[in-house]
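In this view, the complex is presented without one of its protein chains, the others remaining in place.
Labels A, B, C and D are assigned to the chains in the order they are written; within every chain, residues are numbered from 1.
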Amino acid sequence: MKDTRTVGEILSSQGISRRGFLKFCAATASMMAMPPSMVPAVAQALSNARRPSVIWLSFQECTGCTESLTRSHSPTLEGLLFDSISLDYHHTLQVAAGSAAEEAREHAMQENDGSYLVVVDGSIPLGNPGYSTIAGISNVDMLKETAAGAAAIVAVGTCAAFGGIPHANPNPTGAVAVSDIIKDKPIINVSGCPPIPIVITGVLAHYLTFGKVPELDDLGRPTAFFGQTIHDRCYRRPFYDKGLFAETFDDEGAQQGWCLYKLGCKGPVTYNACAVSKWNSGTSFPIQSGHGCFGCSEPDFWDSGGFYRPLSATTADVGTLAGVAALAGAAAGAAIGRMNRSHRARAQARHEKLTIDDIEES
Amino acid sequence: MSTSLERGIRTWVAQIDAPIASFFTSCVHCGICADACLFFTETGDPKYTPIHKLEPMRRVWQQEYTFWGRLAKRLGFSKPVTEDELKEWEPLVYDSCTLCGRCSMVCPVGNDITYMIRKMREGMVAAGYAPEGLKAATSRSIRIGSPMGVRLPALQAQIKAAEAETGLTVPLDQEGADYLMLLSSAEIMQFSEIISAVTRIFDEAKVSWTLASKAFEATNSGMQIGSSDLAAQLVQRIVDAAEALKVKYVISPECGHAYTALRWEGPNLVGRAYPFKVIHILELLDELRAEGRLKTDGFEDQRVTFHDPCQIVRRGGIVEPPRNLLNMVAKDFVEMEEHGIMNWCCGGGGGVSANERADPIRRKAFDRKKHQLEGMGVAKLVTACSNCRNMLEEGLEDNHLDEDIEVVGLAEMLAEHLAVSNRADTGESTSTAKE
Amino acid sequence: MNERIVVDPITRIEGHLRIEAQMDGDKIAQAYSSGTMVRGIEIILRGRDPREAWAFAQRICGVCTLVHGLASVRAVENALNYEIPPNAQLIRNLMIGAQYVHDHVMHFYHLHALDWVDVVSALDADPKATSDLAQSLSSYPKSSPGYFSDMKKKLKGFVESGQLGIFANAYWGHPAYKLPPEANLMAVAHYLEALAWQRDVVQLHTIFGGKNPHPNFVVGGMPSALSLESGEGATAVNITGLQKVKNIIDHMRTFVDQVYVPDTLAVAGFYKDWGAQGEGVGNFLTYGDMPATSMNDPSSYLIPAGVILNRDLSTVHEVDMNAADEIQEYVTHSWYDYENGKQTGLHPYDGETELNYTGPEPPFKQLDVNQGYSWLKSPRWKGKSMEVGPLARVLMLYATGHEQTRELVNMTLKTLDVPVEALFSTLGRTAARTLETKVIADAMQGWYDQLIANIRAGDTRTFNEALWDPSTWPRNARGVGFMEAPRGGLAHWIVIENEKIANYQAVVPSTWNAGPRDAEGQPGPYEAALAGHRLHDPKQPLEILRTIHSFDPCIACAVHVSDPDGEELVQVKVR
Amino acid sequence: MTETEFLNWVRGPGMQIALAVFIVGMVYRVLENYLIGRKQSLAEPRGSEWTHGVGTMWRRSFTRAKLTTRGYVTLVAGYIFHIAFLVTLFFLAQHVEMFRSLLGFGWPALPPLLITITAVLGIAALLALLAHRLTDPVKRMLSDYQDYLTWFLTFFPLITGFLLINRVGIPYKTLLATHILSFELLLIAIPFTKLSHIITTFISRWYNGAIAGVKGVQS
Partner (left out) sequence: MSTPDGLHDIAIETHSDAGAYPATGNDLPILHEIRHALQRLAQSGEKTVIDLQAIPMAPGEEERILQLLGRGEVSATIDALGPSEVRETAFAGVWTVYHRNTNNEVVGKFIEITHCPDLLHSQPEDIATGMAQIRETLAELESKQSGDQA
């Protein structure tokens, strides 16, 4: 049984006025990081949008992404569940377990073939199919099988988007991202460890509203949320520009809200919406609470040279290197130096005395 | 490759040392040395840029002493030095460089370019590339004993004249004298007044000195042409004579390169330290002054300036003595704008004056000195190098300034003002008196 | 019939858990618990900067999102003997407390409740009667007939849409559901309320830690500088932020007192029979946590450390986390190898393991339980299987004479009219979780007051820089960082050599509880608790879910790998 | 290679390679020169090699000569460039952090505004020097490809650094990686080009001073 009512109809059936609908659209547009002038377009689109079926697959994950989803205040998870989508498979939230759960997934796939949305959190291990299984099925098989009939895939979290922590060196399980396996479907990468709650719901809302993939950057992330660096929008940016940096976590600079660059903040190279939308209903974000940005929405951020090392600092261990290099240079230099010296000595030995006759003859 | 070219290159290989390698490594092609070279400043031709004059030797260094150069040479990527290049470079190295050392003073990375040119000439001459005039002068030096062909009789004639003039004996080959005085051929031939002058001064200061018949010539064409082998022969003569006469000091006369050749290069050329000391005439005079043994009378009434001979001052290290001495006799002594170790060369040092081919450019380069003198209002231009003196006189004449400015040797000027003591008072004979 | 019932995935938990139950008729003869996912975080941690370990370790789990970060930070601090400022300790306590309250409430409503609450049955509820019921239980304001009427209407619309989403294919109408429609409707309403409530209360983490899930910590204190010069301030922890923390604590306590505790008691009243099954192993372990002063002063812990054996509350045994012969891990039935054979047990400092999947090639139907059958290891204390978690803690508090706990436990037993033995059960575990939530929520107020007192006294230190620079460290150091995570005792062991991590081991609550059999064939608590359950319908294994959920499994945490030969493993680096 | 991998590479392996090449190359280069050797002068010295050698190492940073206009262009622009380069290299806070990571210690930084102004002056000076090199007959004659290559390698870090501080359009991550890479390229180029003068100039100055010093003159 498929719900064919549009979001507009669902809302009006709940007795929500057009004013309420417009407000809903305004909040939705804001949350999707769209300019207010787009509100009429959002309203138009939402009037026609239908509740899509969503299948959420959890692979090598920590459930942090799902937890983040539950923190979204706009739209709320309950709003999403009741009004906007049909979340037909989701380990952490669904009631059914075991074979009943698997049947729900298969049912949703059949019922909505070609139109359902697959959300993936967690990476997929390729090292051995036994590294991660659900119902005895390896992750890679389940992903391929589920993705086959999907309209699009949303890779939620850095693990699904870029491999994340399992992919970090030495990647013991051979973990890869969704995009490494699925090549023939549109994939939206919603990175972050976890992603900002309203960014997850914002991307889902965008897909629901417009029925298509939003504009993406070269890493497959929606530019509406990942278009600018944290540093670009950081309220501490003026301190960076003035060269005022906190030196430690509770010095005067830290208490004054000075820039955390020296404490290793990766804001300048991290594309995410933390500085604008902030976390948990706009309460704060890591930098506002005194800890530098990890760069968690960026690929390979776990191996990007240390969370407490300033961005400009080298990550190379150079102590021994310098010694070894100096020794190597000295050895090579000594060798060639000796050659040079004997080259010169030979030339001096072969020197024929210049006589006045030589001069007169020339 | 011709054997001579090969010989030249081998000479460079033998001559290049750690400082030269360091200098070539450091050069940043800033071209500031050009501004220090009067041949550039007066012609504006970039080829006179000092560091450029070393290009062939630089390539030899690169190809023989650097890793990449050796590799490139082995792989055939490097451009070998050719006869044509040496031919092209010969005038740059000999005609338009007086080894004055001014470029070495301005190089921001500290390159002693003059030191390099000196070595550059070693290879050039070994390869057979040296100007005819300089070759001839060298030939005369070796074969006759003096670049100008001055032989002992000519000196003896001048000694006679001096003795007649001063009434004093000019000691020759006096064994056991403290000082062996050398002369340059220009002094013997053109500025023989100097003989009288030193005779009188030494007499007055009671200096025990002598001339040597076997080694009266101080100049060293071998060094100018750039051959250490020949330069060594010439130095050896002086060393032999000084040893034979058992002198304690050898006095280098008012001649620039002679001082460098004998004082600084000499021991290295002959391969051992001297058993005597080399002292420049100005140093000696200044010592005498300091000791009160040199007293002067009266002052020059005209404005006087001093032309620092490059090899004596900048590259010889004798900066204060001429000034001390000048101040004894000149009330209106003024310095040129750039003086002392930053003075401009007369244009004829380093063998350029012996090289007729260089005459036009040398004369052009004299403009630098002319500009220096302009507006100074000096009547006397004192110097302490007979070659400078020659060049200055000629240059002033070329520029029709000889009427206004007289060129004078410093020792000579001192002699003119020498305060003669009353011999009767002391009752002693002079050191030059025959025993 | 002696069939094997397989429940995979076990849903409404953290991570990937598979239960296989060997049936004896309709009764479970033996149960086998299998963690089916491995990531190898401990391999990844090797060679890294110990100061960064917490961020990696924190990603072990996003549900109990701070516990691994904090255990890791404490491990490094313990290894380096690194003292932290009192404010940092108080802030950590507040964050742990918030984690408890948040996590337990979410577990109860969103992960556990639907084992007891029939959503479809709620459609038959009378809103007025529901309102009466709600008002009889608590003074919580959202209890009007209109409120429940709206709720019912919304639910009706949802069910009628045909797209049940997360509620699809559930065991609605299963005879084990015993709540009347009104209780079901009230519970569904609170399910949604709790969802909104939790969004608010996690903001305590956001203020101090910058975000949730995965708030930030720092070795040596807290990274959240206090900015107090004006009402607005320069950091999140300013006067406004602290006021908000205060409001959140009030909000937490209100919800726990007015909704969570009454609901637990109300629901439990209908399921008293579950007070007699699902016990487990009868041994309980706590590490202790939430110090009033410092982790070095166990006497100041709110929750004491100790071991209770065989339900014997009269004797509390001491635990030495550094003793090589106390805590050990076995891999006899796990997909790992030990160098000296799979029969030996190893203390975490010496933890040495090799990833070796010997299970059936996927897709598979059934595991071979005679071999390795889980990515979880089997931790043992002096060779004994131990249960950790809320029940262990409440028992420990009870056994050590914690006044409030005793009152709460006695009140609960009295209200439900069950014997004290009912504690050792599925129901007891769930009730214990509720009770300790109240204990901790109440304690938070004290920590907050102390923090404000310190600030008022002019102490704004939150971080100790003394040992921040790794060059100040000894060449070799090792330490254990432990805490009471919501799911039970959690400890990370770290070995530091030359400023880098040489070995890292996490033994986590769900490894204690969900681990497979050990060398001697002793089952883990899950396995022991499930044995003897009768299943009404093997196709609808609701009974299994109830007991498993009562432990609040957290499997991603539980799976761990540490492999000295990690380099030899397949390295697939795409992109 | 993604942006992140690029950045990670230049911050780690790239920096390692660059430093290794720089150190190996410079130690090698200095020894290659030094070990050719030189004859100790047998002439009786008038002054000390060491006093004058060391004196010239410092003294030669200031010119004594009156120069022509072309000389002053080189001199003034050269001073500005060198000072600007050193100030930006050593006193921008971000760079101090880089040195701290390399050396284990740091020093106070200067305000970014000052650094920005300095960098602009440095960039202007470098542009002037390039224009001068292209127009001045002496410099043009002396120049080969290396002079333009080294000019670019020096200009590159300055201009990328300037853009980085001022965030002109280009994505920060790419720009930062490029900036670090440009510094590494510069480091690598030093031993193989005239840029080795950053070290050898002090050796050359010493020799110059020593040669003159023996004669009692401070060169």
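Simple rule for what comes next: a residue touches a chain if its C-beta (ideal position, glycine included) is under 8 Å from a C-beta of that chain, and two chains touch if they have at least 3 such contacts.
It should be emphasised that the depicted structure is a prediction, and the values quoted were computed from it without experimental measurement.
Note that the absent chain touches A, C when the full complex is taken as a whole.
Within the whole complex, the absent chain has one touching residue among A:Ser68, A:Gln288, A:Thr314 or A:Asn340, and that is A:Gln288.
The chain that is not drawn here is touched, among residues A:Tyr131, A:Phe162 or A:Phe239, by A:Phe239. Summary of contacts with the chain left out: across A:Thr76, A:Asn139, A:Ser297 or A:Thr315, the touching residue is A:Thr76. Contact with the chain that does not appear here is found for just one residue of C:Ala236, C:Val316, C:Val409 or C:Cys557, C:Ala236. Only one of A:Ala275, A:Cys296, A:Ala316 or A:Leu354 touches the chain withheld from this view, namely A:Ala275. Where chain C meets the missing chain, the touching residues are 196, 199-200, 227-236, 238-243, 246, 448-450, 452-453, 455-456, 458, 460.
Although one chain is not displayed, its contacts with chain A can still be listed: residues 16-20, 22-24, 26-27, 30-31, 33, 35-37, 39, 73-74, 76, 79, 233-239, 244, 252, 255-258, 275-277, 281-282, 288.
Basically, only the chains that are shown with their structure count from here on.
By count of C-beta pairs in contact, A-C exceeds the other of the chain pairs B-D and A-C. The geometric centre of chain C is 59 Å away from that of chain D, both derived from CA atoms.
Here the spacing of chain B and chain C, counted between their Cα centres, is 96 Å.
Separation between the centroids of chain A and chain C, computed from CA atoms only, is 27 Å. For chain B, the set of residues touching two or more other chains reads 16-17, 65, 67.
Residue positions of chain A with contacts to 2 or more other chains are 299, 336, 340, 344. Contacts from chain A toward chain D in the complex involve residues 219, 229, 231-232, 241-243, 245, 261-262, 268-269, 298-301, 303-305, 309-319, 321-322, 324-326, 328-330, 332-334, 336-338, 340-341, 344.
Per the touch definition, chain B reaches chain A in the complex via residues 4, 7, 10-11, 13-14, 16-17, 64-65, 67, 125-126, 128-130, 135, 138-139, 142-143, 225, 227, 229-230. Chain D meets chain A in the complex at residues 2, 4-5, 7-8, 11-13, 15-16, 19-20, 22-32, 34-37, 93-95, 97-98, 100-102, 104, 109-113, 167, 172-173, 176, 180.
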